[in-house]
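For this view, one protein chain was removed and the others were kept in their places.
Note that the chains are named A and B in the order they appear, and that numbering of residues resets to 1 at the start of each chain.
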Amino acid sequence: MTGRLVTLLTDFGTADGYVGELKGVLLSHAPGCVLVDISHEVAPQDIDGARLALARYWRRFPAGTVHVAVIDPGVGSERAALAIESDGRFLVGPDNGVLSPALFALDARAVALPVPPNAAPTFHGRDVFAPAAARLAAGTPLHELGEPVLQPVRRRTPEPLKRADGAVQGEVLTIDRFGNAVTNLYARADGWLEVAGTMLPVVRTYAEVAEGTRVGVIGSSGLLEVAVRNGSAASALHLARGATVIWHPTHRRGG
Amino acid sequence: MTGRLVTLLTDFGTADGYVGELKGVLLSHAPGCVLVDISHEVAPQDIDGARLALARYWRRFPAGTVHVAVIDPGVGSERAALAIESDGRFLVGPDNGVLSPALFALDARAVALPVPPNAAPTFHGRDVFAPAAARLAAGTPLHELGEPVLQPVRRRTPEPLKRADGAVQGEVLTIDRFGNAVTNLYARADGWLEVAGTMLPVVRTYAEVAEGTRVGVIGSSGLLEVAVRNGSAASALHLARGATVIWHPTHRRGG
Partner (left out) sequence: MTGRLVTLLTDFGTADGYVGELKGVLLSHAPGCVLVDISHEVAPQDIDGARLALARYWRRFPAGTVHVAVIDPGVGSERAALAIESDGRFLVGPDNGVLSPALFALDARAVALPVPPNAAPTFHGRDVFAPAAARLAAGTPLHELGEPVLQPVRRRTPEPLKRADGAVQGEVLTIDRFGNAVTNLYARADGWLEVAGTMLPVVRTYAEVAEGTRVGVIGSSGLLEVAVRNGSAASALHLARGATVIWHPTHRRGG
């Protein structure tokens, strides 16, 4: 039998050894658990970036997986420390919205982890979340870890706005490593995308257009992205999180 | 019994969660496989850099290992998706040359992976390559994964040029993290290296020379490197990929 999977998402970087401490605690408390690095390169304290990353992967792992996500600018404050069971997976992390994707499942349950008196007030990752993840990985049921939390913090991706003329107004959620700007628009692979004052065609794949062409494209999670074939849309169009994007149906192509 | 090893080389970075998706799919489809991160920090779309990295490690792993390499600027186009068996290892990735090191082995065989209709046109890593790697890790024979590909793309490191005067002209293949410039010259630990208009002695190890000295040195894969002891040769000599380097035998030391 293989050990339980425990995934790790943090903004710690790796060079300082904090991730090393986390892993040592996990492997000491839950011998045989299988660690899976998601990332330690989340931008410092970027709760929303981590939330969007978590939304991508948490359900891709087998039932029983324990997901640890520690992006924790409020460490040491009164914010709760959470453990969650949702759709057969477990999650631990601070109650600041980073775990939201798992909280929207119908069967989601959350408990508040007690903070031991000797926990370092600046490093709950090591002293609160890793031990809790180890207990879950070892098979301890969620309800034994703490008291139920009825109103955990939920951060939502903003909803796009449907306009009377059939267009849909949204915004850029995040910029990925390739410079693609992921939006909050679910759309079909047609129509036009208005961004930074220009109209871009929406295509099914980069490969349909010439190198350097600016397009809208349906990304791998079903959301419309602004992209430049073999280039960075964020640089070319000066896009950042929150920038407005408007999808227009095909008949509006006059722009 | 331990699970099959599956190594991962991508240009995804980790913070966006794409690598998390890949790992979730692998561990769901091939429970018990052992994931080994090579890198997710390949420069975006740098096929040649990834090819040179792969050349270093693919044969160092035990027979049966599955190597995944997804640097895929042509995703969604007509480029084939490959699975390869070579020298007892398996490899999956796009047919753009990144897997070339394994294609030069005499017994190499390649098949084309079918792209399922529901695969995201922008993310074959998750929807084509990870499922194929999982099948290979689970023991499915190569020929069951697709039809043979007879002419996969092979990218070669350029051959150095032997000159009539005994010198050998080559070029810089890549710059590593330390600023060493790896060349395509196989050479003995003697003679002189002409680079950027200056003659550098070729030594066996950095330790033979004083800090800051510019030298040629035989690197760990047998290729000549331009190096500065405890410094960056690339910065000191303004070297980039493709820069010309010429090895001169010892009697030419007059420079």
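Following the convention adopted for this analysis, contacts are C-beta pairs under 8 Å (C-beta built on N, C-alpha and C of every residue); 3 or more make two chains touch, one makes a residue touch a chain.
None of the values given here were measured: they were computed from a predicted structure.
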Contact residue for the chain not shown (choose from B:N118, B:Q151 or B:S220): B:S220
Residue touching the undisplayed chain, where the options are A:L35, A:A55 or A:V153: A:L35
Where the unshown chain meets chain A, residue by residue: 3, 11-21, 23-25, 27-28, 31-32, 35, 37, 44-45, 73-78, 120-123, 126-127
Sites on chain B contacted by the missing partner chain, in the whole complex: 2, 5, 7, 9, 36-43, 49, 52-57, 59-62, 65, 174, 176-178, 204-208, 217-220, 225, 230
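Just so it is clear, only the chains that are shown with their structure count from here on.
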Inter-centroid spacing, chain B versus chain A (mean Cα positions, whole Å): 30
